[in-house]
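Heads up, one of the protein chains got dropped from this complex, but the rest are sitting where they should.
Think of it as A and B in the order they're written, each chain with its own count starting at 1.
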Amino acid sequence: MLGEGIVKGLAETARNFLGSFVDEERLTTVEYPEERLPQAEAARNFPFLIYDGDDAEKGLRCVACQICEKECPPRCIHIEKSKDKKPDYVGKQQFYPAVFDIDVSVCMSCQICVEVCPFEAIRMDTQFELSTDDRFGGLLWTKAELAKTNEYYHSIHPTEAGETDARLDEEKAKVAAKAKPAEAEMQAKA
Amino acid sequence: MTQAISVEEIKAAMEAAVPGCRAEILRNESPSAQHSLLIDHEHAVNVAAFLRDDMALRLDFCSCVSGVDWPDREITEKVKVKKTVTTPEGEAQEQDVEETRKTMIPGFLEAVYHLFSIEKKHGPVVLRMRTVNRGGDARLPSLTPVWRSAEFQEREAFDLYGIVFEGHPDLRRILMWEGFADYPMRKDYVPPAEDDVEAVAK
Partner (left out) sequence: MSAMVTRVVLEEEESARGVEGELLEISMGPHHPSTHGVFRMDVRLDGERVTRLKPVFGYLHRNHEKIAEKASYLAAIPYTDRLDYLCSMTNNWGYALAVEKLAGIPVPERAEYIRVITAELTRLQNHASLIGFLLQDMGASGTPLMYAFREREKILDLFESLTGARMMCNYMRFGGVRVDCSSEWLEAAQNIASSFPQFLDEYEQLLTGNEILMARTQGVGALSAELAVNAGITGPMLRASGVNYDLRKVDRYGIYDRFTFRVPLGDHGDVYDRYMIRLLEMRESVKILEQALAAIPEGPIIDPKTRLRGLRPKAGEAYGRIEGPKGELGFFLISDGSTNPYRYKVRPPSMINLTVLEDMCLGRNVADVVVILGSVDIVMGEVDR
């Protein structure tokens, strides 16, 4: 019968429409921004730099090795290496970035920088409401804007942060273990 | 991907079917081992038609057409030559002297065709053609009359590399606009300065 297919289709539409009153599955939209969906733990948006402790200058893990600058596909990271050195998280003397800028208007959130960083210094943030009316300055994030605490990292990606910390602790333990025999030797000599 | 028939066999079949055609096997040393056949210009269309229609080969599907740019290269090599040298003592002597010799390898543009057979389900067979040079003689015969799938891809190679495909039914720029002068995929292409891009954007 002509029109049968249309009637069947309309029945389907009605099922979905009425279903949306009783079934969560069929009601798929939320009223953003009043209502928000929880973000996935792995969600990523733009990178940030991690620092340990309370002092962003002192605790910054980045050692300005510039690997991420070189590997970033659109080349939106700009780093200037410091002239002097400061101790890193295991106490070794290292350079630090005097300037670390990311142009987030160019960044494509690919997280290649995170993958290649050997010092667990850069990670992806989950913030996404970042509009600004300053097209150039507002979208060029400097070191001060990029630096976030390790606690913040734990709050957004708990699993990943836990794994990172475990790796770092292991490294620290290794360094300590190496340092100990050396110390013992020194004492023995003395 | 099954390469049912070796390049040597294809070359022999080709030369038997199209009298006078010259083909050269280019070995590919990478693990993919996809060797290619370099064919001459005059017989290219006939060779292509043969490859498409031959009952054993039936390469009816031309999957991918790529332009490649090989700019002029200068090879510097150290060679030992015998030379008569006048030493401070005043006597002329024959000595071995190291000399750096520079050889210019003229550049060319290349079109690479990846052929498969849908009927026989084998492939890829890689065909190549090379232009005489990168300047005014960057011409190749078009294989679009044989495989229509080459139509847009040859236009693209013309647009981005400047290879002129003779016998193409509709050779115009495809991705860049009409009136654009340069060929952006060539290795020596210089993009406009960043500020210019900005100025155009505004």
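The criterion applied here is as follows: a contact is a pair of C-beta atoms (placed from the backbone, for glycine too) under 8 Å apart; a residue touches a chain by one contact, two chains touch by 3 or more.
In this text the structure is predicted, and so the values were computed from the model without any measurement.
Interchain touches from the omitted chain, evaluated on the whole complex, reach A, B. With the whole complex as reference, residues 2-6, 8-9, 11-13, 15-16, 26, 28, 40-44, 67, 71-73, 108-112, 115-116, 124 of chain A touch the missing chain.
Residues of chain B that touch the chain left out of view are 1, 28-32, 34, 60-64, 66, 68, 112, 114, 118, 121, 124, 126, 145, 147-153, 160, 169, 173-177, 184-185.
Quick note on the criterion: only the chains that are shown with their structure count from here on.
Per-chain CA centroids place chain A at a distance of 44 Å from chain B.
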